[in-house]
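A single protein chain has been omitted from the complex, and every remaining protein chain is retained in its original position.
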Amino acid sequence: MIDFVQLVVSGLATGAIYALVAIGFALLWQTSNAVNFAQGEFVMLPAFVVLALIKAFDLPLWLAAAIALVVAVVIMGGLFKRAIVDAILPQGAMTLAIATIGLAVAMKNGVRAGYSAEAHPFPALFPVEPIRILGVGFSLADIGALVLAGVAIGGLSLFLAHTLAGRQMQAAAQNRDAALSLGIDVDRMALYTFGINAALATVAALLVTPSYLAKFDMGESLGLYAFYAAIIGGFNRVLGALWGGLIVGVLSNLAGAYLSASYKDGFVLALLIVVILFRPEGLFGSSEERKV
Amino acid sequence: MTAGRWRLLGVLVLIAVLLAFPFFLRNYGLNLYARWALIAAAGIGLNLTVGYAGQVSLGHAAFLGFGAYLSAFAIKAGWTMWPAIPAAALLCFVVGLALGFPALRVQHHYLAFATLGFNALVFLAMRNEEWLTGGNYGIQRILRPVVFGWSLRDSFSYAYVCLGVLAVIAAIAWWILRSPWGRAFAALRDNPIRAESLGVNVRAYTLLAFAIGGALAGIAGVFFAPLIGYIDPHMFSGLVSIDLLLIVIVGGSGRFIGPLLGAAVGVLLPEWLRFMGDWYLVAFGALVLALMAWCPTGLAGLPERVATLLRPAPRDPAERAT
Partner (left out) sequence: MASEAPVLEMRGVVAGYGRLTILRGIDFVAQRGRLTTFIGANGAGKSTVFKTVFGLVRPTGGEILFEGERIDGLSPRARMERGIVFVPQGRNLFPRMTVRQNLELGGVVLRDAALRARRMEATLERFPRLRERIEAQASTLSGGEQKQLEVGRALLLEPRLLLIDEPSIGLAPRIVADVFALLRDLTDHGVTVLMVEQNVRSALRASHLAVALEQGRVALEGPSDSVIEDPRVRAMFLGGHVAA
């Protein structure tokens, strides 16, 4: 039982990180019809920006992270949207999806060639030692990841629901034509979501890199899990992507412990394929709009 | 000369060059050349699925893997690789039919992820079922065949074997595309709803697009294992499927010559551009981006694209549209 609780909590912590990336993926899709195959690399890059800043200027972690956040929002948000998405999306959503695969290849190998092919240790935000709650030991890093991801996602939800800009973003996502007809600057709203995606990816990088280590290909499996999470949960809703992330994190943890360690990914993949076949809009998605 | 004659001449020159090429290569170059031929052959299969029938697939490396593992099993069992060819074609055809089912429900990126998930499952099985596949370690020392006492083990002979595989697969694909099936595939890609109303059995052809594309890649895979001499699961992971898709798209999806060009960019160029090291892949990624932005029809479409850019725009676009 104690094991079970620990597994669920650490699964939730990993899942929350997937959720950060999956939510960004969902936002890009909703406001721009953009499928970004480079999501994992969008997590990898800020991790290396943080590392490089710490190494070059001996900055404290928080300051390096803050600078990385700004860099990420400018480059992976604004520049990505303006220079790549705006140029290629008119050729079709699938063409853009392929282009982002090319982007992922270029980013990965750019870091490998320009920085290092090695795995680098990364400073932890939260201490690793366990704490005991009601006799059950939890890793502080897990709890910290859950809390920070929760704050980021909660903040995003409040912003979307309660500010005029957030509402306009939702409007652009729910019904683009209607939003245009009301004078909502749909393109600007899309730009904001690209910035938000970059910010969420940076938070994910801070949480995941201490245990994954910073390596040029660290985004491969992370990105894949986030995609699976988004599809399983349903990526025409932010909530769907959130639930998808948590489900994937907990499922692979539990399946790995109780069913088969070597096939733990298999359970996630099986769920993915079942969802795609029988409920393509996702477990928590809605099929009302943006059907492909 | 008419355009058709020019094209025929071009094809003949291409064949002559391909046939003459091995004479100028040494061991390493011959193996690379053979690898190009097999990747191009697998790419032709994928191009049927992606380029001609319009169904995205990120599961194609799995078919290559099926062929390679079957070939390794057959060789290790002492049966030589030949029985693996029909076995791989059949297995990949059947699995391809099954993989086609998601395509009946979803399209585009959903399909991309469904097929990628399939590839990841196959990868897991290859990695975990050690009793059969050797697990992470894979299968070593896979020998090339000897036919009627005539050894095909040296790289020179085997390069021609692989070229032959490419020729046969290209011929099969050419024949399929010329047949009513090819027209049905194109109808499926361009407008599935209209295809249905024209009497094309969309269900059947969608499944067939995966099955045939998979079977062709499976056959290429059979020859892949003895070429490299060993196999392991990482040679057939989802990442490899992504590479294969990029190869087809960079070359020109829906163009017959596309996979040959794409495989050259993916297999041969990195060797010639070795001095670039890891930057080569950065340049490759950038090439993909550039092509998607300016010439989504890939390298094969580049001449036409350049021609349209050079030609003055038609006076009244409406004339063309109607």
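Note that the chains are named A and B in the order they appear, and that numbering of residues resets to 1 at the start of each chain.
Going forward, a contact is a pair of C-beta atoms (placed from the backbone, for glycine too) under 8 Å apart; a residue touches a chain by one contact, two chains touch by 3 or more.
Everything quoted here is computed from the prediction, not taken from an experiment.
Only one of A:Ala56, A:Leu134 or A:Leu164 touches the absent chain when the whole complex is considered: A:Leu164. Among A:Asn33, A:Thr95, A:Gln174 or A:Ser211, only A:Gln174 touches the chain left out of the display.
Although one chain is not displayed, its contacts with subunit A can still be listed: residues 164, 167-168, 170-171, 174-175, 177-185, 286, 288-289.
The working rule: only the chains that are shown with their structure count from here on.
By the touch rule above, subunit B contacts subunit A in their complex via residues 56, 101-102, 105-110, 112-114, 116-118, 120-121, 124, 127-128, 238-239, 242, 245-246, 249, 277-289, 292-293, 296.
Subunit A contributes residues 35, 84, 87-88, 91-99, 101-110, 112-113, 117, 220, 224, 227-228, 231, 262-263, 265-266, 269-270, 272-273, 276-277, 280, 292 to its touches with subunit B in the complex.
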